[in-house]
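Coming up: subunit A.
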Amino acid sequence: MALTVDKASKSFPGVRALKDASLELRSGEVHALMGENGAGKSTLIKIITGVHRPDGGRLLLDGQDVLFASPRDAIRLGISAVHQERNLIPRFSVAENILLENLPRRTGLVDYARANAEAKKYLEMIGLVVDTRTEVRHLSVAQMQMVEIAKALSHEAKVLLLDEPTASLTGEEADALFALVQRLKAQGAAILFVSHKLEEVLAISDRVTVLRDGETTLIGEPMANMTRGRLIEAMIGRAERIAVVRPPKAATGAVKLEASGVATAAGHRDISFTVRRGEILGLYGLVGAGRTELARALVGKDKLSGGTLSIDGKPAVIRSVEEALKRHRIGYLSEDRKYEGVVLLHPIRFNVAMTIWDRLARFLGFQTAAGERRATEPFARQLEIRTPSLEQSVGNLSGGNQQKVSLAKWLAAKVDLLIIDEPTVGIDIKTKAYIHELIGKLADDGLAILLISSELPEMVALADRILVMHEFRIVDGFDNDRSYEAMSRKVMGAIHRRSDEAVAVE
Partner candidate 1 sequence: MTSALDAEPRPSSASAMDPAPRRTLTSLLLRGSTQAGLFVILVVLWVVFANLAPGFLSKFNLNSLLRSVAVDIVVGFAQMVVLATGGMNLSVGAIGVCAVMFSGYLMQVLGLPIPVAIAGTLALGALLGWLNGFAIVKTGVNSFVVTLASASLFSGGMLILTKAVPLNGLPAEFGAFGKSAVGPAIGSMPAIPSLAVVALAIGLGLYVLFKHSTLGRQILAVGANARAAEMSGIPVDRTIVFVHALSGALAAAAALMLTARLAAAMPAVAGDDWLLPSFLAPVIGGTALSGGIVSVVGTILGALLVSTIRSGLLVLEIGNFWLPLFLGAFLLAAILVERGRAAYVAREQARRA
Partner candidate 2 sequence: MQVTRMRGALAVGLALGVALSPLAALASDNKIALVPGGPHPYFAPWEQAAADAQKDFGIAAVEYKVPAEWKLELQTELFESLAAQGYAGIGYFPGDAVGVNSTIAELKASDIPAVALGGCALDPTDTAFCMATDVYASAYLGTKALIEAMGGKGAVVHLAGLLVDPNTTLRVQAVEKAVAETNGAVTLLQTLGDTDNQEQGDQKINALLAAQKDQIGGMIATGYISSVVAATALKNLGDKKIKLIGIDDDKIVLDGIKDGFVAGTMAQNPYGQGYIGAYAVDLLAEGCTVKADAPFITTPQTARFIDSGTLLINAANLESYKDDLKKLTGELQASFKDKFLSCP
């Protein structure tokens, strides 16, 4: 089955999202759709899946004009998508989520025995081992992502759209997914693959279409003709910046935070480390290793159940995030942008000023929007947040710009220690490079940084030292010598050694 989008346009109040964008998707191919955040990829996908109706242009299926009134129509015609947002019903079981619109029934009632059996089939296809009766809200983020993919498979779709499917998957899980994609391709499916990870795209796609500012700059170019450089140029309109690699640096600043023997209810035991001013301390680990949970305990969101913290050389107890910020000058940039990072309803200046309202307040806590604008504008400008006005609601911004807003908030707060959790997940290349550069500069300016990431290249490029966390313990630590090969061997070695030991003990 072939799907063609011919010169589609779509506008939203105040935004022109797509302008004469075209796409041609053939059966038996993996077709990459690339573009910066806000370039219009999500809008194009939503048009193809019947969520939005285009203002202009045509949608053709095997040469026939089609018009979707709702996602239901698209699904019925064999088009299925894994969207970027979490699109699962939290209180429904895995099986029911997978088969939601097509639940097997007997005498009018849902046949759960059959549903479980059927769902299991799709889970096996993608290699996910969970009980199909588990409620989805009890799954990890990666597992949810896999369930979404299984759900798309269940539609037996001829056209499959994958929007950032690997964003929260580990390397192994992603590999399993790619193997599946190849199998589906072999069976004749047309697969549209959206990703920010250039390496992935180059590795598995046959052809590529690139969007820039709502227009298609490349349409269906064979991947064989492409290079990394050409792709990036098509996406951002100029050549890629050289990847940032922070020069190695010995930590000489004063110790900002020292943790000794920290334990938490989440399961951390005996966590000890120090972070100095001017240093980037990396905390590497796989998804689920307990890094985010540790960060939350450090900023007072969760309680410590053992061990002590000392800040600026003095023993300290942090009871709340407010206290961490105001008394100890520690901030936490959450990995969960939408739920913990920004307030989507409110304007940019509101979001950036959130951490500094106390400082902006004058007599009796009075302050003005103008005051907020003055205080936040330098940071918005420094971070190149692309927006016509600081009054724009953050909900109207692209993911990358939302992340910048979230970061700007902590720049404005002028903290001494910033814990940065997965700063570049789902962020386009240009913004990513930019954020990397910024993190380096912050450290050079004397900020202590605890960087949490599951992307090893990012770690190797930025961190001065790398701690490896596995199953809620710090299993090893190394000085970073900026060699990806060497560090990768050391880090993986630490993790596997630990796993092997665990097996041996059992």
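A quick word on the picks: all candidates are chains of the complex that A comes from, given by their letters.
To be clear about the criterion, a contact is a pair of C-beta atoms (placed from the backbone, for glycine too) under 8 Å apart; a residue touches a chain by one contact, two chains touch by 3 or more; residues count from 1.
This structure is a prediction, so every number in the text was calculated from the model and none was measured.
S.K.: Considering only this complex, which of 1 or 2 touches subunit A?
M.R.: Only one option touches subunit A, namely 1.
S.K.: Where on subunit A is candidate 1 touching in the complex?
M.R.: Touching candidate 1 from subunit A are residues 11-16, 46, 51-52, 55, 299, 301, 320-322, 324-326, 331-332, 334, 339-347, 350, 353-355, 357-358, 360-361, 364-369, 388-389, 391-393, 395-396, 409, 413.
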